[in-house]
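One protein chain omitted, others in place.
The block that comes next holds subunit A.
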Amino acid sequence: MAAPAVNGNDKEIKFEKSPSGWSIIFRELMKDKLALFSLILFFAIVIYVFVYSMNIGPDQIDRIDLKNKYSPPNSIHWLGTDYGGRDVFNQLIVGARNSLTIAIAITLITSAIGITLGLIAGYFGGLVDNIIMRIIDFILTLPTLMIIIVFVTLVPKFNVLNFILIMSAFYWVGKARLIRSKTLAERELEYVAASKTLGTPNRKIMLFQVLPNLSSIIIVNMTLNLAGNIGIETGLSYLGFGLPEGTPSLGTLISYSRNPVVMEEKIWVWLPAALLILVMMLCINFVGQALKRAADARQRLG
């Protein structure tokens, strides 16, 4: 190589990133003030919940104080107490942490399984696709909610981990189908054929060529799924098939309202949890909508 060329190339080339990926999402969020506010609020809630709950020991949640049962909000118990005199605010924070942990874990696990299997099925097609899709079809035909309820009643020691695993076992199928359908469209494009002729192995093409092109769909889907998973968890807990009472969740707090007296006269027990769910779901959905628009150039605001 000639010396001048070396010198010429040694000078740093300015790294000009064109508007793509994160910057588009960022611009979209800046344009959509509601989504930006939602995002900040959601992260504030999440951080507050996780940080504050670290200071709450189990004895603080479980401590029964029968003299103070159903005491309305006051300076010691910010949100009052429940039928056992337990502090509602502490339960709300720990419950929100449990609900969020479950929702986030389910979202991550289902995404990991769904993306892997969806990519493999869509990319290779043929027999592999057939086998994976028949398994997915089988799981789809199962009455998911019934099985989860039966599982919850059968398992003697039920905790957060069990709950995450049983939910993840059923909810990855939708994601796998979505990823597969997008991969099917993507692998017909010439750049995949080009990568093959350039000697790139299949797994590299899948991970580094096809997957980045699905990133926007995955981000949008994960966000909206997170809201859905919070809903599923609280719904099951409300019905009494979620976490046991010792581990509070937003659903268990709301389920106190099944008692008509609590429902009508002791609204401080269940209303904060209901509002927290509402706020979080709305936040996630607003952010999700903004991400969805960012993924589709025709709908973009910014």
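In the analysis below, contacts are C-beta pairs under 8 Å (C-beta built on N, C-alpha and C of every residue); 3 or more make two chains touch, one makes a residue touch a chain; residues count from 1.
Here is the rule we go by: contacts and distances are computed from a predicted model.
Here one chain is missing from view; checked against "ATP-binding cassette domain-containing protein", "Cytochrome ubiquinol oxidase subunit I", "Ferredoxin reductase" or "Histidinol-phosphate aminotransferase", UniProt names that protein "ATP-binding cassette domain-containing protein".
Interface note: of A:D59, A:E190 or A:E264, the residue touching the hidden chain in the full complex is A:E190.
Here the missing chain is touched by one residue of A:P156, A:G199 or A:P260, and it is A:G199. The omitted chain makes contact with subunit A at the following residues, 1, 5-6, 9, 13, 15-18, 20-21, 189-191, 193-200, 209, 212-213, 215.
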